[in-house]
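Can you read through this structure? Questions will come right after.
Note that this is a trimmed complex: some chains were dropped, and none of the rest were shifted.
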Amino acid sequence: MNGNADIIMELENLCYTYEDGTEALKGIDLQIRRGEKLAIMGANGSGKSTLFLTLNGIHKPTRGKLLFNGRPVEYSRKGLLDLRKKVGIVFQDPDSQLFSASVVQEISFGILNLGVPEKEAAKRVEEVMEELNILLFRNKPTHFLSGGQKKRVSIADILVMDPEMIILDEPAAALDPKHARMIDGIIDKLSEKGITVILSTHDVDRALKWADRVVLLEDGIVIREAKPDAVFQEEEVLMRTNLEKPAVLKLFETLCRAGILNENLKIPHTVQELEQYINNR
Amino acid sequence: MSKVHRRIFTLSVAFAIVFGFAENVSAMHIMEGYLPLNHCIVWGVVCIPFLILGFLSIKKIVEQNRRTLLILVMMGAYAFVLSALKIPSVTGSSSHPTGTGLGAILFGPAAMCVIGIIVLLFQAILLAHGGLTTLGANTFSMAIAGPFLAYGIYILCNRLKVPKSVGIFLAASLSDLFTYCVTAFQLALAHPAEVGGFRASFVEFLGIFAMTQIPLAIIEGLLAVIVIKGLEAY
Amino acid sequence: MMMIDKLAYSSRLRDKSPALKASLAVGTLLICVGARSFMVSLITIIVMGGLTVLSSRISLLKYLKLMSIPFGFMVLSTIAIVINLSDKPMDLLSVPVGSGYLAISYHSLTEGILLVMVALASVSCLYFLTLSTAMLDILEVLRRLHCPILMVELMMLIYRYIFVILDMASAITTSQHCRLGNKDFMTELRSMGQMLAVLLVRSLKRSSQLFDAMESRCYDGEIRVLRESYTAEKRELIGTAGFLAAMLAIAILCRLKGIGLW
């Protein structure tokens, strides 16, 4: 491995234009650190989904470079399989991902394609099902599963392949708060295992709470990239991407301005942290 | 270059072109303008009774239950999408499934001929596969002859207690081959050879399409088996 | 994949009367196929190709690319027509194969070239129509031609749902590829089969949701919608009629003079 071992993926002036001429990515420069929690935000149509499909080789950049583990990605059959082995995508709508009638079949698809022997694959599938609490409904046909259950299966789909990086497209969309929390818990576990997690979301509160770093996309370009507390204080870039400042930040600032809290406090990332500040005042 | 050399060169160029273009064959749709006008009309007329029968049966079903109209809609859209997808191939060439066999097994041959002509019209308009003047001929081969044969084989295999997947495979792949035989027949009838007439021409068309169609027919047969097996899981 | 559909909406001729555009395209097409004449085909290609390239915002190169879609079929079939299996050598070229010859005669060659010309001209007529007219407008023409209402309704709904199902298909295929579902031929075939199975199940489920949605808007078995009609201007009518008449005249002239090729 050459280059910086801390960088798992590097994008250099990455461009992608669709066949019909739509320029979806217009030169993205980005370094993704190994093990980091990266939130990608931007309006619909800003290029998030295209970016994700480029990161795992479904789209071949029309210009620019994609480096994985320091080496440029090769767009040969073998090179692509190697990349996709290591970089998995969990799609927003589980229905565009789940295609088997049976949960076990569904989860085993990827690992069997890796060429893992059946016995070993079966063991691994069991482990992942246990880890994501899927055992309870393992015998239900996939089309009878609830949204939250489908989501868990679609994460298991990828996790079973033991990737170094997992991309989740709007993982909490259409879930009720309880299931959204459950998915949040699963995502935290992925990070704890050392997997690099990239996540797209429209939810500023979630991004503030979770991310190590936030990347704002607008019209195929990275317009800002920094720690969430920094990004979410810049009214101007938030406006441009149609995002609102997280409620926690707004209230924290108001409380500081009103002299109730000390401005030198570390910026709170969750309602709980803010509540603690208030209680400890 | 000697005369012999020239011949060999010409022939090899011809074959290179054949195999080169065989990489991208849009099934067996006879293209726009390839049939004389009288042939277009005759094939159109041949289709009419089948279409009327199919139409009446659909109309009856829809009148009994309006929900079935939307089921037919989804079947039609599905059949179109199926035929617009690229079929996996060993060589990396690109071609599309006909879906005639699969459609007939799933929807029955009567509905298939009405859905079929709509799909063929859409293919001509949206994909430039086939054409308006050749719509009749293409409908006959792909929406009538193929599906009826597929359905017949499927039913026959069921009666004979042949394993289901074998029956599906035979129905789908043989109907595919039959469709291309009918196409070759239609082309030979329209363009008889200078020497040997219709027969020589028919043999030639069969021979040339065989190169591309036999592997495709086998692939489609396999595909149909996987789809039906997959459906049974639901 | 649905390039033609996309281009149809951006054509400069989109708001012209679909009936007029269809008459022009289909009329020329019929004359072209009926005449089977080199001259008629050449004029057709130039006029229809020119009109299409100028009116739809595409480059000549892209147009030629579209024209090449039916090339596979054309080359294969034309070879069958041009090359004869003969037991005697022929006047242009003969290659001995076994006991006979693969042979080309002047006659079969000219036949083949003519056929290619007619086919290309016909495709240019088809493209003129499809690259300038949205599908729903074409369906409206069919309705006015007294195509059964049930058929028109079916086509209208099928057209809409083609795109929905196509999106589902490509989403599932993409996610399969992300999990190496295309690593080799057999895996790819199996993936596609499974995708097609689930696609059918989902499509049928959608049909029932759509029915509920339509019922909730008082659907009673007949789909009534507002139809936007574009009427043709007088000079457009005269122009089209004049062009068709001229083409017909040229076609008849070529036939009468007996100049088969021309």
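A, B and C are the chain letters, set down in written order, and residue numbers restart from 1 in every chain.
The rule is short, and it goes like this: a contact is a pair of C-beta atoms (placed from the backbone, for glycine too) under 8 Å apart; a residue touches a chain by one contact, two chains touch by 3 or more.
Note that the structure is predicted; figures quoted are calculated from it, not measured.
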Copy-number formula (whole complex, one representative of each chain type shown): A x2, B x1, C x1
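By our rule, only the chains that are shown with their structure count from here on.
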Greatest centre-to-centre gap (Cα means) from chain C is with chain A
Which chains are joined by the largest number of contacting C-beta pairs? B-C
Dist(centroid_CA(chain B), centroid_CA(chain C)) in Å evaluates to 16
Counting only residues that touch at least two other chains, what does the list for chain C look like? 194, 197-198, 201
Tell me, which residues of chain A touch at least two other chains? 100-101, 143
Residues of chain C touching chain A in the complex: 3, 6, 168, 171-172, 174-181, 183, 187, 194-195, 197-198, 201-202
Could you pull out which chain A residues touch chain C in their complex? 19-20, 53, 56, 58, 77, 81, 84-85, 88-89, 91, 93, 95-101, 109-110, 113-114, 143, 157-158, 161
So, in the complex, the side of chain A touching chain B is made of residues 100-102, 141, 143
